[in-house]
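Single-structure report; data block below.
Heads up, one of the protein chains got dropped from this complex, but the rest are sitting where they should.
This part shows chain A:
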């Protein structure tokens, strides 16, 4: 009887061992990671580059490119490096959130984009990329660097401005793109009179308001460090600084009826089709949207791009901003192969033209006609500064979400109260954190 009892308990334990399997796996993985470091250094010494092999996994947010453009990239890449296998992993809708969960669990892909974490945390997860040789200087090199080492490389840069349907402008009798704010309002009026919605704000979705509050304030102030200088202010939002002025531009358009009929009920996907077909006239967004509008059926020749004139001075400035940054997992089993693929993506893939970006490499001309048109206006492109982690910390502590504040500002009867409310939250968070 005793033996039987023992047997049953053994069975029970066998069952629980199945359950505990996950834990066991985790342990094995960390062991692996330790081992690969040595394997890698060995490989680096022996191989001359072309012999690189291994598997590279890439967690991407461009799920639409999987099975299409990415397949074509891999084909071209493999002509050069036949032994490196590239695998794409589609991210869920919220890349940032998913990446952070995987950082917490230590299961990162080889190549990924940098989620929004302070730069001081970069060395904990990512490998330094200073040893990759590019054909020309990189833009935004100091953005994702820490203690002089480069951890993130921009996937492409963009600028923001007015993307417009040329036929809508011509039909409304506008022959020249507006150079001042008053001219811009006059153009909106003409378009409205013509029965077309002048500007698609996509107000409801909140994120399309980003350019108004992230780019415009520093452009209006003509000070690239303006967002970071908030660290010295107790009341960063006022009617006569960049923030108030930028939000006032949007509010003016809303109050004059130049935005969608009901700004609380907008439809992003539909708006692209409406811009393409001429039911709506303009977007104020990054240049990435140009290809998306063309993608839903607009003729490329019919879509134009010009900088938004924010005042009546006639000077034109626009923000240059980096998109996602590539980063390489520091525990990657195939570090060299991953770096090789990253270099190829930047230099040869042509991804920036597909995505409608300005190349991450300095001095490379874009193949997009709209970007050339934009440059021809004589606009000054202002590079941004990396965010000060302290400013982010205060913003998070005060739960400040700039596009949401812009929404409140536009809908409020008295916008000053909105600014006062968030100034108070800012000041309190700043004091609590001791900055």
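Note that in this section a residue touches a chain if its C-beta (ideal position, glycine included) is under 8 Å from a C-beta of that chain, and two chains touch if they have at least 3 such contacts; residues count from 1.
Criterion: contacts and distances are computed from a predicted model.
Participant: So one subunit is absent here. Using its UniProt record, which name fits best from "Thioredoxin", "Transglutaminase-like enzyme, putative cysteine protease", "Sugar ABC transporter permease" or "Ascorbate-specific PTS system EIIC component"?
Facilitator: "Sugar ABC transporter permease"
Participant: Of A:132, A:235 or A:412, which one is in contact with the hidden chain?
Facilitator: Only one of A:132, A:235 or A:412 touches the chain omitted from view, namely A:412.
Participant: Which one, A:84, A:117 or A:246, makes contact with the chain that was left out?
Facilitator: Selected residue, touching the omitted chain: A:117.
Participant: If I consider the whole complex, including the chain that's not displayed, which of A:56, A:103, A:220 or A:368 touches that chain?
Facilitator: Of the candidates A:56, A:103, A:220 or A:368, A:103 is in touch with the missing chain.
Participant: Identify the residues of chain A touching the omitted chain, counting contacts across the whole complex.
Facilitator: The missing chain touches chain A at positions 1, 4-5, 7-8, 11-12, 15-16, 19, 94, 97, 100, 103-104, 117, 121, 124, 204-206, 260-265, 267, 270, 395-397, 399, 401, 404, 407-408, 411-412.
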